[in-house]
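Just one protein chain is left out here, and the rest sit where they should.
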Amino acid sequence: MPDDQAPQGGATRVAKTTCYMCACRCGIDVHLVDGPDGRPAVRYIEGNRDHPVNRGVICAKGSAGIMQHLSPARLRAPMKRVGPRGSGEFEEISWEEALETARSWLAPLRETAPQKLAFFTGRDQSQSFTGWWAQMFGTPNFAAHGGFCSVNMAAAGIMTLGGAFWEFGTADWDRCEYFMLFGVAEDHDSNPIKIGLGKLKARGAKVVGVNPVRTGYNAVASEWVGITPGTDGLFALSLVRELLRAGKVDLEYLIERTNAPWLVVEDPGAADHGLFARGEDGEALVSDRRDGTLRRWDDPEARPALRGRFDVDGRPCRPVFELMAERYLSDAYAPEAVAETCGVSAETIRRIAAELAHVAFERSERVPYNWTDWRGVEHDHVVARPVAFHAMRGVSAHANGFQTCRALHILQCLLGAIEVPGGFRFKPPYPKPLEAHPKPHGDAQPGAPLAGPHLGFPRGPEDLLLDAEGRPQRIDKAFSWEAPISAHGLMHMVISNAVAGDPYPIDTLFLYMANMAWNSSMNTTGVMEMLTRRNDDGGYVIPRIIYSDAYSSEMVAYADLILPDTTYLERHDCISLLDRPISEPDAAGDAIRWPVVEPERPGHAGVRGFQSVLLDLGARLGLPAMVDDEGRAKYRDYADYMVRHERRPGVGPLAGWRGDGDSHGRGAPNPEQIERYKANGGFWQAHVPEGARWMRPWNKAWWDWAVEIGLVDAPQPYVFQLWLEPLAKFRLAAEGHGDRVPPEAIRDRLREAMDPLPDGRLPGAEDPAFPLHAVTQRPAAMYHAWGSQNAWLRQIHGENPIYVPGELWREHGFEDGDWVAVESAHGRIEAPAALMEAVNPRTLWTWNAIGKRPGAWALREDAPEGRRGVLLNHLIHELLPPKGDGLRWSNSDPVTGQAAWYDLRVRMERVPARERSSPDVGRQASPVGVGPEVVAYDGKGTT
Amino acid sequence: MTSLPSEPTVKLGLVIDLDTCVGCHACVISCKEWNTGAGGAPLSDMDAYGEAEGTFLNRVHSYEVLRDDAPPMVVHLPKSCLHCDDAPCVTVCPTGASFKRGEDGIVLVNEATCIGCGLCAWACPYGAREMDRAAGVMKKCTLCVDRVTSETLPEADRVPACVRACPAGARHFGDLNDPEDPAARLSAARGGMDLMPEQGTRPVNRYLPPRERDEGAVMDLVALADPAEDAEAGGGLGWLDRALAKLG
Partner (left out) sequence: MHPAPSLIVFTTLSGLGFGLIAWLGLGVHGAAPGWVVLTFGGLAFVLASAGLLASLGHLGHPERAWRALSQWRSSWLSREGVLAVATLGVFAVYSALWGFGGERVVWLGLLSSALALATVAATAMIYASIRAVPRWRHWSTPALFVALALAGGALLAGRTTVGAGLLLIALVLQVLHWRRGDVAYAEAASDMGTATGLGARGRVRMLEGPHTGANYLTDEMVHRVGRRRSKALRRIAIVLGFALPAVVFLTLEAWPAKHTVAGLAVLSHVAGVAASRWLFYAEAEHVVGLWYGRAAG
């Protein structure tokens, strides 16, 4: 009798774990055989049918896991640098030597100046752990990759909706009839989006792809809007205008579910301008439209007005809705006014507005559904609005990304299409309002842990991390005036700030899983130089660099000490509710990885899971919570931590099978927990109770359940924030109000950026010298830099031409085989050119992170990635060109510090074909040699 | 062997939905992964970490379609053996290694008798056959015969690896000679087409054409809106008071 645990294709057993060929967190069935040496070998990897993320499907990367696991680029032992930085010359050392070296570097820093350690992690799925380690160490300088990735989406989403795009929310694929996708090529939720698109397609629902480039998801879109980069906010607000003009908005939803009726003080120049009018209890007020009385926003009896001028304690006030309508009804947002800028015809904007209205309001229905709101009012239905949006880096990776994302959320609110059938839904632990998120913590003290987690959301200037002189406390200047709401830090600024000694020099840069000497940095050539820059005394300006990678990347060559990690099939990990879990709208979930094969590197000192190494190092450093009273290591390894660590009493990294195995969410540590996960396919899920599925920010059953399973400690109902008061506070500071005010030079920029309502501003000024845009896209079959070591994947994308729009192609007289030079204010690259017609006529693009430095990734030095691959990163500077006043702003969103990759402006010319793409960055020696000539994997461990 | 079987009654094959395929290559790699260890010679990759030329049984191409009155379309087209009824790759084979099964129409290569002459690949108009350079034998899509006819795999997994993998659900497998088969029904409903019908190969695999794109019915917001004589009143919010009044 076949059963679905049965091994297949000659395999002898199946191990269920979590994929990590990308951060999508799919469940995989690893089919194992006994290899020629008797050790288990991977026969085959396929999707786990029971897994909530991927439901059995698997992507190209996931299927290529064998080639990653057997990659010749795998590191094999700890290493210390013997050649100059960047040369790639290393000597293998023992783990003891490696750990003692690290300890000896870090211990003195902790005792004297913990901020001299900058610990930054890349696409870290253990952030709640690495952040906790950094907190215990006491350095304020910790963050992961979010700041250069998509913090705009997270920050705008959480502050506006208490939930966000990324993988934290999703369209209601089963009911949605009109789906708009803004600026997405692949997404973090890549398999779920593909599954979802498949569902929409099977039903013939309409998909609108808003993207300068028509590939992938946008290729299958029923309609493609080839927008000009950076203009989505303007486009969305033009849609808002059309809907407002026509009265096609969900008024009931706006009144009940958003702060549209809240009264805002309107007194330009005053110290409370833009703040909410609040009652004595501090709660925001609305004006009752029946009699003009002021009521608390959550008064169930209130019938709030949406327009009018009111007086609250002598302060002139107006409802948010009226301020919003006044702004967006202006002709500046008329389709005709924005059409040219956006590259979208006025007619198309009008039609899309009409379609949105039609689907949201005419194809809507009252779905019978019993639920009770948080005030105890019972409801017998929810109103379906079958319109959903999703957006990612095409929106976020611009300097106006935060506000653009807000504009999209406002549009969703007007349509009443969030947390209703057919609309956009949150995944637990969301919904979770801003108030439930921590504030940032700094104030490092020698020898002591930080008072709280590093990252969070400042509610106003009072929460910024500034020192007594008003200078940034953090090396990346997060939570400073330059990036006040940098909820994910600014990893992309660390190296340049450290090298500039601004705000201060550091001693040790400790990086994990981030290829900062290459594709994850802006200004790659510059960063390579900074990492090797020396002082007058001959020492490096960044004295020490520790790095943990699993493979021979470009960054490895720039480190002094390498702590080699395992591959994803060889270690324990947890994909925790404290981080980025595997929840879906109807279930909370988390998952583990476990060593389905042992990490063996015969003839070498071997590799160790980074988290276990970090615990070992923490114990050697005597970090609180990592040692017991006698100073002995408290956790054997990461697996032990996953089971025994408690963040709050009863709440640990893993939520499933706590206590004696019957408690979920909350409960005492259970030594059997990991075994229970394995037996359940590597993951745990708790299903949202029936009454808690919709309208969750306001749904009592949801909050009760969220408390019960430990997502929050107390119910926190809230309404969506169309008007964002925290921004108003920063704006007031920029106007000189309050006792914490920004330096003069930054005030204008801050005042403009901190607009409580998005205004559709473009990300930068036009420069006729650089008339074109240039962007990258993620290829579905590659994950950043890691894919190139993969013998199978690299055949699909072994080089990346620069796609030139048809009109420009012909104008410049391009022919097949020509190369193109692309130049920005900062740099120049040359690479093969290719023609594309389905692209915005002013936009060049290429696949991301295909170009490689010769010598890296165990590739042959003349591999195509080095000769015909290229990075746009060489063109993008972490600072903007100097302004009139000589100051250089960072190339990021002034609200969140999000790296503005896609603001890149360029010009181009046709050039003859070359031997290799430029810039030529030289080669690095390979500490792992070069991969074999022939790969022929027989599914039994032999290649 | 080399002669084609008389019309098989079961015609196993794939239905590939070009309206849905996002071009992700999942089917390409999952195919390689399953089949490299499926018992025949592994699917080799020569100069694997240099120029890299490997054997794959399935490949995804991307095309642009330039239209006069609408923006260009981009279509991803996955392509593996179409298990043709009139398979020229079978009749040209000098050894009989290339054959079509009578029971289900699957076209296969017997690696033990293949001499690696390459003629079948020449005869195939679809580029569906690739010589394995390391093994010197011809490779092609087996329709995952070892999966679809397995008696040990769970029922749900008796589909080709690529179908099991496809994240977008753009690949369907079934007996395309059985009008009641869901895949055949889907093909019939969506106008499943042959590729290169003029080559006379009578492929079994079907491709569902992309649905119309970028030509949505023109919709007019004003027509959907409330009667708007007073639209411009109150700064463009003329409708608001009426609407609020309705809410009570």
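Residue numbering begins at 1 within each chain, and the chains themselves are lettered A and B in the order written.
Keep this in mind: a residue touches a chain if its C-beta (ideal position, glycine included) is under 8 Å from a C-beta of that chain, and two chains touch if they have at least 3 such contacts.
Keep in mind that what you see is a predicted model, and the values were worked out from it rather than measured.
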Which displayed chains the hidden chain touches across the whole complex: A, B
Considering the whole complex rather than only what is displayed, give the residues of chain A touching the chain that is not shown. 215, 795-800, 836-838, 864
What chain B residues would touch the chain not displayed? 1-3, 18, 25, 28, 51-56, 59-68, 72-75, 77, 79, 88, 91-97, 113-119, 121-127, 130-133, 135-138, 193-200, 207, 209-210
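Assume only the chains that are shown with their structure count from here on.
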Considering only the defined contacts, which chain B positions touch chain A in the complex? 17, 19-26, 28-30, 32-34, 36-39, 41-54, 56, 62, 64, 66, 71-76, 134-135, 146-147, 151-157, 161, 164-170, 210-214, 216, 218-226, 228, 231, 234-237, 239-240, 243-244, 247-248
Which bits of chain A are touching chain B when the two form their complex? 2-4, 6, 8-10, 43-47, 49, 54, 56-64, 66, 72, 190-191, 194-195, 197-199, 201-202, 204, 206, 214-224, 226, 242-248, 251-252, 255, 289, 303, 306-307, 322, 325-326, 329, 350-351, 353-355, 357-358, 361-362, 780-781, 789, 791-796, 798, 836-838, 858-860, 862-864, 930-940
